[in-house]
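Next up is a structure, given as structure tokens.
Yeah, one chain of the complex is gone here, protein chain that is, but the others are all in their spots.
Labels A and B are assigned to the chains in the order they are written; within every chain, residues are numbered from 1.
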Amino acid sequence: MAGSGTAQLRSEKEALLRVEELVVEFPAPKGQKVHAVSNVSFDLVAGETLGIVGESGCGKSTTGRAILQLPRPTSGKVLFEGVDLTGLKGEELRQVRPKMQVIFQDPISTLYPRRTVGELVAEPLALWRIGTPAERTERARQMLAEVSLDYDDVSWRRPYEFSIGQCQRISIARALVLNPRIIVCDEPVSALDVSVQAQILNLLEEMKERYGLTMIFISHDLAVVKNVSDRLMVMYLGKTCEVAAAESLYTAPAHPYTRALLMAAVVSSRAVNRLPGAGLGAETEKETEMPSPIRPPSGCRYRTRCPRASERCATEEPVMRKIGEDHFVACHFPIRPPITPEAKAEGAWRGQPDESR
Amino acid sequence: MTRGRQLRQIEEREGQPLLSVEDLRTYFKTGHGIVRSLDGVSFDLERGKTLAVVGESGSGKTVLARSVMGLLPSENVIRQGSVRFGDVDLTRATPAELRQLWGAQISMVFQDPVTSLNPVVRVGRQLTEHLAYHLGMNRKEARRTALSLLRSVGIPEPEARLRWFPHQLSGGMCQRVVIAAAIACGPKLLLADEPTTGLDVTVSAQILDLLGRLQEERYMSVILVSHDLGVVSGRADEVIVMYAGQIVEQAPTAAIFSDMKMPYTEALLRSVPRLTNQAHTRLPTIPGTPPNPAALPEGCRFAARCPYVQPRCRTEPPPLREAGPRHRFACWYPVGSPEALQALEANKAAGLPAAKAAV
Partner (left out) sequence: MKELYGAPVSGPEGPFEMAVITATRAPSHLGGEMVAAPVESRPRARRWYHGLGWGFWLATGIVSLWILLALFANLLPFQNPDTLQSSCFLNASPSAAHLLGCDQDGRDILSRVVFGSRVSLVVGFASIALSLLVGGPLGLLAGYFRGGFDELLSIVANVFLSFPSLVLALVVVAFLGNSEFDITIIIAIVAWPLLFRVVRATTIEYAQRDYVLAARALGATTPQVLWRYVLPDVVPSAITYGLVGVALAIVAEGGLSFLGQSVGPPIPTWGNMIAAGTESMPQYQSLLLSPAIAMFSFILSINYVGDRLRRRLDLRSAL
């Protein structure tokens, strides 16, 4: 995949958050660099949920953290309410922090084990010296009630006394106590059982509605992301493959990698979703391994696995381009959208011939 | 050929299942009292079939797999019932007998592939040493077999990978090596405990395809343990749904998804997010948490969370009943029956939270 380019960005005025050409590199042994995120651009309109999907190690979490400047990106811009966060110094940046919160995959390790739950939820207020201790307790009680936990039951216990699902509720309460505008959810349900996952997903949706949140939802599970997102961004090895409205990405994936992800997801949920058997088609991925982000392939980074790769893919990096209404792809040979409505209903990505090759 | 320990070959009996588990119970004595992790589980598995075991974490899936295998801690455990594997009762086998069966006739693939391999020994040696010792192969033979094993589990450039250490392999590759090791001696039964949890979707699909292919090629029976219904859907012949240490439903895979009888199975399936859902869909949920295994309720163990629950459920535990060919379930008010509909309406009217959440 993978490409650079900014065609997918909307007008600067519309966007609450606009990330341009984000690059994050980490030092690796022998003076090499881990190219964790390379030239990723996207934006978020207020009230929208952007889903970021991709396999582990593709740079989803790093992207989410770079937005929060934890750590600061190597280059690129992160415009929040029109202000470039990468240019802000310590205290200026700190003033913005309450507006952007994060929920992590492993809630138990993000809750400080020495504190009680009551302290943990009230703590953000204490850090900002908001209200009296009594007022903070009152607010913590409110927030815990919002996530269906009873203050008197839970406030005196410590995080490790709770199940992961309950800990995730506590971290949601804690993240919302400062009234943020944007929440970055980094695989918030990946460690949970399906039944608990459904509870937490519903809770996040409810909170989003009630507090008018704008959300970035990171997950490796396409079905989960699709359930909560308005727009989806697919990432591979630090690059963006495809950005589209959730529905059109699902009905007409254009990028070969998106299709591979969808096929895997559909096969595994075929019976659950009672879909017709997925004809896996002739195009399956070539190799199984993601190359190392230390020495990513030239040109399109997906070419080592891509069934459509040609010479051009090795030399020329594909750039994001528009291929439909709110549908952008970075690929030289994208899968064509289906022609007939039946084909569309069946799912065009199940391996139909492509005239563009 | 002489160095290898003599292998105990099991005899399969005509017309009998390969594995037959009867009323298996595994209790742990803990500080909180007796924890009934597995409470009267019975099932059969035929040669060449795949049986999936699904349930939430803590429902007893892993304990079931390990009890079948005989891999339980020696202290503070009570195991009752029988596990007949061919002509051997594994619950009566001595540790020495078990060791002869493990790996050769029954093997197991664990959830975390990285910790299942010895981190300081090269992949090649982990495979060849054991082949050489246990199958009495010489070095060349062992190497050739190891290579063909790696190739058959789909590892590219197996010659090079033989020299690698486990940490140099990705999680998916590690799991392939573990599978290669598990099938090296041609077991008749493979237990896979969450073999793809923690792996990526595309990798997980590949690993499961691999297991399916190997099973067909080698005519193995497989018990596939997973918390993910999606994982088992396309791959198992039969599915067992476990709740609080018991089988609550067992059915051919298609029937579990289209004709489930147990309210828990229904609720579990409903709570899976679907690819076809619109954005911001609210998912049906199961309120509450599973019961404490040290203090189980008297009647149906799902009663506290069940949308159909009636007074009878709280006092009388429902027995496993037949619903069709190879389809069993444990419920007084099976999904789809008129009594169940009545019960649900009554509960909704009474404002039971579980009934409301189920819509």
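Here is the rule we use: a residue touches a chain if its C-beta (ideal position, glycine included) is under 8 Å from a C-beta of that chain, and two chains touch if they have at least 3 such contacts.
From a predicted model like this one, the values you see are computed outputs, not experimental measurements.
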{"item": "Candidate in contact with the missing chain, chosen from B:Leu19, B:Val53, B:Ile183 or B:Ile240", "value": "B:Ile183"}
{"item": "Omitted-chain contact residue, chosen from B:Leu51, B:Val68 or B:Leu131", "value": "B:Leu131"}
{"item": "Per the touch definition above, residue among B:Arg218, B:Arg282, B:Arg312 or B:Lys348 touching the missing chain", "value": "B:Arg218"}
{"item": "Identified contact with the non-displayed chain, of A:Val53, A:Leu68, A:Val194 or A:Val225", "value": "A:Leu68"}
{"item": "Touching residues (missing chain, whole complex) on chain A", "value": "65, 68, 70, 94-95, 97-98, 100-102, 104, 106, 109-114, 123-124, 127-128, 157-158, 160-163, 166, 171, 174, 178"}
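Note that in this section only the chains that are shown with their structure count from here on.
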{"item": "Length of the line joining the C-alpha centres of chain A and chain B, rounded to whole Å", "value": "31"}
{"item": "In the complex with chain A, residue positions of chain B that touch it", "value": "56-57, 154, 156, 170, 172-173, 200-206, 208, 227-231, 233-234, 253-254, 257-258, 267-269, 271-287, 289"}
{"item": "Residue numbers on chain A that touch chain B, as the complex places them", "value": "49, 55-56, 163, 165, 193-199, 201-202, 205, 220-224, 226-230, 246-247, 250, 260-275, 285, 287-290"}
